[in-house]
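These notes concern the structure reproduced below.
Note that one protein chain of the assembly has been removed; the remaining protein chains are unaltered in position.
So, subunit A:
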Amino acid sequence: MAHFDENAKPFSHKWMNERLAVDTLKRVLSTEYWIPKNINFLWAMGMVLAATFGVLLISGIFLLMYYQPNVNLAFDSVNYTIMSEVGYGWLWRHIHGVGASIVFLIIYIHMFTGIYYGSYKRGRELIWLSGMLLFVLFSAEAFSGYMLPWGQMSYWAGMVITNLFSGGGLHADFLVEWIRGDYVPGQAFLNRFFMLHVLLVPLAIIGVIVLHFGTLRIPHVNNQDGEEFDFEEAAEQYKAGNVKESKVIPFNPVFLSKDVFVMGIYFILFFYLVFYHFEFAMDPVNFDPADPLKTPAHIYPEWYFLWSYEILRPFSTNVGLIAFAIAQVIFFTLPFLDRSPNVAPASRRGLFKYWFWALLIDMIVLTFMGKLPPEGAWSTIGLIAALTFMALWIALPIITAKEKKL
């Protein structure tokens, strides 16, 4: 047993310290959590994501109070009850809808920042892997949430995505039926996705966010130059008052003040979209109630899945499924395929510089083609872009192995 001061008043600073180590916690988690000084606003995306996740969680809880997970009631509970009858229901829904879409934009910026600056390399592999795990969980969360309003696109997207589990030529239809709990998406399917969306997946996300933060603690955050330095030495320098010479700053309050400023700008954009441009995040087709007898003219996923959808589409069923499966996991392997010894921004890294921009542009082209009807020239462009995607990943270990040490 530790020593307890008998005279300490309940809930006084000393009393709390003896029981919860609040001073130590504050030091370890904020005032002496050292962040490199040389980082730009792109490093604030982590906090922007955390804030957006919080907004999604809170708005989701409000929507949950009135949503009905029933195939006959779901559509109207979302589009009528929440939008018309619940005070400010429309605001919660628009926040949730816009948040679900914009969170992926920030995730992609966050990911490409990591790729550009080499933040997945040497010592930081687990940061990358836990981050990719979060990406997969967010994808599952977004997909299961998209089912819930039970609109036309919800229904048909559910049909198409679960069909993938038949494994094409394998004809594993039993697996598809097992997942759906029926031959087609129905009540059992909706119940399952409802549970996944509001409980299991968010719980897993919260857990992995904690893990993701934990993985940062020892290798520390990367910086704009990929520079490696002694954090402890720099911290001593900072604490001694040489704040100008030191390469680090405390997370709280110095870096936090920048995080909060970036979040302010982000929330201006976010709420502009919520009030004046929410329709970008809500596909019009999904405002038609689910109709199992009528296929929409074009079935496409939300914008953040389009690139991987387009890797599936231009090939024959089996080849497409294999390509799609590879696309889903290939980013996990990045720290191991990149064989260069350098942790540096792409601009200083020989051929990798071209690789980075080629990947980014290729994924944007795939995204465009994923939404367009697969006809004529677009099919061809889609096929070339999908092959380019594969080629880029095959080329990665080769071009990075040749890289000279900086």
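Note that contacts are C-beta pairs under 8 Å (C-beta built on N, C-alpha and C of every residue); 3 or more make two chains touch, one makes a residue touch a chain; residues count from 1.
In the analysis below, contacts and distances are computed from a predicted model.
This complex has a chain not shown, and the name its UniProt record holds, of "Na(+)/H(+) antiporter subunit A", "UvrB/UvrC motif-containing protein", "Cytochrome C" or "Sugar ABC transporter permease", is "Cytochrome C". From the set A:Ala8, A:Leu73, A:Ala140 or A:Val254, the residue in touch with the chain omitted from the display is A:Val254, counting the whole complex. Of the listed positions A:Ala8, A:Leu372 or A:Leu387, the one in contact with the omitted chain in the full complex is A:Leu372. When the whole complex is considered, the residue among A:Trp178, A:Phe229 or A:Phe280 that touches the unshown chain is A:Phe280. Here the missing chain is touched by one residue of A:Tyr80, A:Trp178 or A:Phe336, and it is A:Tyr80. One chain is missing from the display, and on subunit A it is touched by residues 37, 40-42, 76, 79-80, 83-84, 90-91, 105, 109, 243-244, 249, 253-254, 257-258, 260-261, 263-265, 267-268, 271-272, 274-276, 279-280, 282, 284-285, 287-288, 297-298, 303, 306, 360, 364, 367-368, 371-373.
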